[in-house]
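Every protein chain of the complex appears in place save one, which is left out.
On to chain A.
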Amino acid sequence: MTGEAHQHSGMTNGAAPGLVCLTDDGLAALFAVLREAGCEVIGPTVRDGAIVLAPLTSVDDLPRGWRDRQDAGHYRLAPGTGPARFAHAVPAQGWKRFVHPPEARLWTARRDSDGDLSIEGPEAPPAPRAFLGVRPCDLAALGVLDGVFADPGAAHHDPAYALRRRDALVIAVSCGKPAASCFCAAMGTGPAAGDTGADVALTELVEGDRAVYLARAGSPAGAALLEAVPHTPATDDHHTARRAQADAAAAAQVRALPEAASRILADATEHAHWADVAARCLACGSCTLSCPTCFCATVEDSTSLDGATATRTRRWSSCFTEVFSYIHGGAVREERGARYRQWITHKLSSWHAQFGTSGCVGCGRCITWCPVGIDITAEVAALAADRPIRNRRAPARLRPQHTGPRRRKDDPPA
């Protein structure tokens, strides 16, 4: 991989050359080439009972054999013995933390003893990185974030984001084992990685006691990377197996959003169902902060004790917090139901008008990581069917009626 080629990585889609096959050793060689090129390789690994995204030191850090079970409010890992390294669905976090960090300095101003001010801009971008094992929905999520931040003409253009994206080589891996929370097939973002968006798209196939990786380059940088590692042309059997895996993975998905989701939400601004959601939702913000496309942040200023240094920091925020809608005199969205409505309506409906696409890529994280298992697909179904739904997890006896220290307007009667 050359430095020049690398500059074109991440956001460039070159022609898609043929499919090639890498062995286990080929994958290790690919890893070594990336490391030698000075790339920090970030990818899935097991930590604290989940598959998370973190810097990897070798292919041995990948979650070989591990399977995940994900459902509403539920995540469990099970060790396995198979040779597959990518037999899991989406990791706990999305990739946004690497391109739109949870906390980023925007500037620091210093006043010296003469009273002169000097201003330092955002933190320098990190060294070039490779994102290894990007799931197709997460690849689509990076595309959604690009639409928000990377376009120089966009209202929210963020040069620091654009640099982090430019310097990230993306290696996507198609999904063969979706979780119960996944609905990428309905959103058209997976389960197979398409020919665009990634520098390299991999499909992992298990052949007996070993895994092989079918690879296709999606950019000149990706092509250069594949050139640098041992590979053979893919066989007809490989092509067939790859298609079969994609079909089976799509067929295995149990959740979906209707195509009319945008309209359903647009028509539901006044709906009795928001009170039903308010009774179950904790307004904890886990859904938005787990979502790979939710980009909202707040800006906070701090100073040193002597007042000589001031720093402005951007931190992830959530539309589920009260401060998020706080304007002069109070918060616009006091009630939990109003906050949930804001989130789901932006995500599935007004996002189209704002950015020309859905804000949801069907990764299912908001479903899995909601502590009480509130399910975006079930809520849309309930809104469409015009009737409240039952909490899918708590038995009726314990189902929340109305809660909290303060009684809220949109809570149902106790």
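The working rule: a contact is a pair of C-beta atoms (placed from the backbone, for glycine too) under 8 Å apart; a residue touches a chain by one contact, two chains touch by 3 or more; residues count from 1.
As a convention for this text, contacts and distances are computed from a predicted model.
Novice: Would you kindly match the missing chain to its UniProt protein name, picking from "Sarcosine oxidase subunit beta", "Oxidoreductase", "Intermembrane phospholipid transport system permease protein MlaE" or "ABC transporter ATP-binding protein"?
Specialist: Per the UniProt record, the undisplayed chain of the complex is "Oxidoreductase".
Novice: Which listed residue (A:S290, A:S349 or A:T377) would be found touching the missing chain in the intact complex?
Specialist: Of the listed residues, the one touching the omitted chain is A:S290.
Novice: Using the touch definition up top, pick the residue from A:R47, A:H156, A:R210 or A:R243 that touches the left-out chain.
Specialist: A:R47
Novice: Extract the touching residues of chain A with respect to the undisplayed chain.
Specialist: 47-50, 52, 71-77, 92-93, 97, 102-103, 278-286, 289-290, 300-307, 315-318, 320-323, 334, 336, 368-373, 391, 393-395, 398-406
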